[in-house]
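What you see is the complex with one protein chain gone and the rest in place.
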Amino acid sequence: MTATTLQPPQVEDEIPAFRPRKRTALGTISRIVLYVVLIVASAGILLPFYWMIVSSLKTNNEVFTVPIQWLPSVPQWQHYVDIFARTEMITWLQNTAFLAVVITGLQLFTGSFAAYGFSKGRFPGRNILFLAYIGTIAVPWQSYMIPQFVIMTDLGLANTLWAMVALQAFTPFGVFLMKQFFDTIPEELSEAGRLDGLSEYGIYARIMMPLSIPAIASLTLLSFTFVWNDFLGPLIYLRNPDIWTVQLGLRTFIGQYNADYSMIMTGAVLSVLPVAIIFLLGQRFFVEGIASTGVKG
Amino acid sequence: MNRRIAATAALASMALFLTACSGGTSSSEGGETASGGDGEAMGGTITMSAWNVASTPEFQSLVDGFNATNPDYTVEIVEYDTNEYDTQMVADLAAGTAPDVVTQKNQAYFSTYADGGQLMDVSDVAAELTPSQALDSFTVDGTTLAVPYRQDAWVLFYNKDLFAAAGVEEPDGTWTWDDYEQAAADLTAGLEDQGGAFGTYQHGWNAAVQGFANAQVDGADPLSGDFEFYKPYYERALRMQEAGSQETFGNISTNQLHYTSEFGTQKAASTIMGSWYVASLIAQQASGDADEFEWGIAPAPQLDESTVYPDGTPRTFGNPTGLAINPAIDEAKVDTAKAFLAWAASAEGAKAVASIGITPAVVTDEVVETFFAAEGAPQDELSKWTFSNEAITPEHPTSSLTPAMWTVLGDMHSAIMAETESIDDAIAAAEERAANEVLSN
Partner (left out) sequence: MSSTVAGAPPARRRGTLKVRNAIIGYSFIAPNFIGFALLTLVPVILLFYYGFTDWNVFTGATFTGLDNFQRLLRDASFWKALTNTLYYSALHIPLTLVTALSLALLLNTGLRGRSFFRTVAFFPYITSIVAIAVVWNMLFSETGPINRFLAIFGLTDLPGWTASAQLAMPAVILVGVWREMGYYMLLILAGLQTIPSQLYEAAAIDGANAWKRFWNVTIPGLRPTLFFVTVMLTIGSLKVFDLILVMTDGGPGQATLVLSQFIYQKGFIENQFGYASSSAIVLFLICIAITVFQFIWNQRKDS
């Protein structure tokens, strides 16, 4: 596995000359301790998620028993059937998937494009503009939501899925993330590209992007997760039930079944699953996959 | 160069700001133009805001009932989020996309809409209605801006089976707070070796304590900034919490307890709650979410015996729910909207909502009969007496100071009930905040 050459602690293993023998035994012990710690921590971290799943399988009145009941008396599997029968879950999933894909795609493209401009471009006003990007991150959305809603309505976008696309595809977050990453890529690589006759666009596409797969992977996962879990944006902009997202639909569903916590948890588990799968696949594919393309400074 | 960018941005924002403003004042709802000739025909359809339509059948009842008597008209329901109703409505009104009839869900926000000029004068509709406290609370300086179709009131719900099991006498309508406190202690003790249950359940909302003080203490005014009158009510609440006759506030908030499951699954033998719980308790007993048991309602405990059954009028509190008209409505639709308001607030409208367990703003003998005819509703005389003999103070006084004052009183409530501050300290702190942050502005 080529990954080992990239991983700092492995470096130690590659230089046997400096390593006394008994450190192997010590290494084994510390490794076991490490695993025990990691497994205990994992259990702790996953506890709320476990509770979510268990609650979704309980009857509503079992959910809040004190002390906490760690297993349902009779698993209520029909909750997972009921939720599809009682709601437009399929439509919500479709809408959310559409938004997550389109927004993430646009965010990746426009964000990395702008980031290249900010990182490598030489033009007047660059720092001021960049500061404006970061500055808006520092303003809480609820304080400028009303003017934004009015603009969006005047553009005819309110109450369409495009409102969410317009709202989230151009966020400063992606630009900032990609710019910081591009900053780490040595200027010599771009210079070499220029000498080979590449235009700036060519350098962006042929040199910077392939070298930025870890950042692209992070941005994809984070943007996807954000869109998937966003609630306040859809609440304000998506009023028609046929354009609701999963979070919005679940919320209304919950409202209808006043404090039916087992059903709430069923919905919560279902809403987490797609993101969890994307993450599992994504981080395996991207974070591991970069070993072969790694930066050779 | 930087300056030039700033100037361009400022220009762009100015331009947008101007379009934004012009957009805010015109109504784009429906998209029809009020061009003279076909105005009458167009006026047949109006839109109305609602929430939780699937589980709140009152809107459909109103619409259907109105439609039955006025077959030429149609009312279309526009659904809003229950919890963020006012956030969505404020945004819609600002952008000019709000429906024709703006339902007043939270009385606390009424002044926001009224002061913002977002509600049409409907005094002519109100003039035809029976005067009521609810109607008054939608009236600002003699101008009525909304009419009530629903009026909730807080009452005592009690579990007859648990009272019998504990050997405690059921409420007879004469209870003062002392009787209630005693009964809650007796119930807790009496139920101890029968599976155990609390004598009563007091939900975590500040209204559960403050609402009664506002309604029952003479001269009480939550907007005065003088909160001393809440003290005896808090002393009792803490005493009962200490004695174990009710669940503690800390457990209610950390364990997210809900009155429906506490009373509905017999973890508490009684609870003081708003009358909307009648409809949901009936529904939950039918669906199996609540246990099967006999229950009844009685007037909320009183400060002294002058206001108790059978000769007094018990004092309690509750919110009215009203209908208002968006001033940006098409001129041609105004008459339709007013006809709808007039019908919803009439005795006819009252019967329509009473039949599904909602307490209407107008109470006549016929309405009471309709209300208690619902399957699963209590049948005893005291329940019916309670329903028609109450003096109801609004939970939220009509004033632009109300929302800010409620924030202050809410913080005071959680500080006292979680016992992070003594009653005196918390009241003093709230009075100081009221003076500095609410009354001075």
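Order as written gives the chain letters A and B; numbering starts at 1 within each chain.
The working rule: a residue touches a chain if its C-beta (ideal position, glycine included) is under 8 Å from a C-beta of that chain, and two chains touch if they have at least 3 such contacts.
None of these values were measured; they are calculated from a predicted model.
Engineer: Which is it among B:D64, B:D115 or B:D178 that touches the chain not included here?
Structural biologist: Going through B:D64, B:D115 or B:D178 one by one, B:D115 is the residue touching the chain not shown.
Engineer: Considering the whole complex, not just the chains shown, which residues of chain A touch the missing one?
Structural biologist: 1, 3-12, 14-15, 18, 34, 38, 42, 45-49, 51-52, 55, 64, 66-68, 109-111, 113-114, 116-118, 121-124, 126, 129, 131-140, 142-148, 151-152, 166-167, 169-177, 180-181, 183-185, 200, 204, 211, 214-215, 217-218, 221-222, 225, 228-229, 261, 264-265, 268, 271-272, 275-276, 279-280, 283-284, 287-288, 290, 294-297
Engineer: Kindly note down the residues of chain B that lie in touch with the hidden chain.
Structural biologist: These residues touch the chain not displayed: 9-10, 12-13, 16-17, 21, 86-87, 90, 93-94, 112, 115-118, 248-251, 253-256, 403-404, 407, 411-412, 414-415, 417-418, 420-421, 426, 429, 432-433, 436-437, 441.
Simple rule for what comes next: only the chains that are shown with their structure count from here on.
Engineer: Inside the complex, what are the residues of chain A that reach chain B?
Structural biologist: 60-61, 64, 66, 124-125, 128-129, 145-147, 149-151, 153-154, 158-159, 235-236, 239, 241, 251-252, 255-260
Engineer: Which of the residues in chain B end up touching chain A in this complex?
Structural biologist: 1-2, 5-6, 16-17, 19-20, 23-24, 28, 51-52, 54-55, 78-84, 87-88, 90-91, 94-97, 251, 255-258, 260-261, 265, 280, 289
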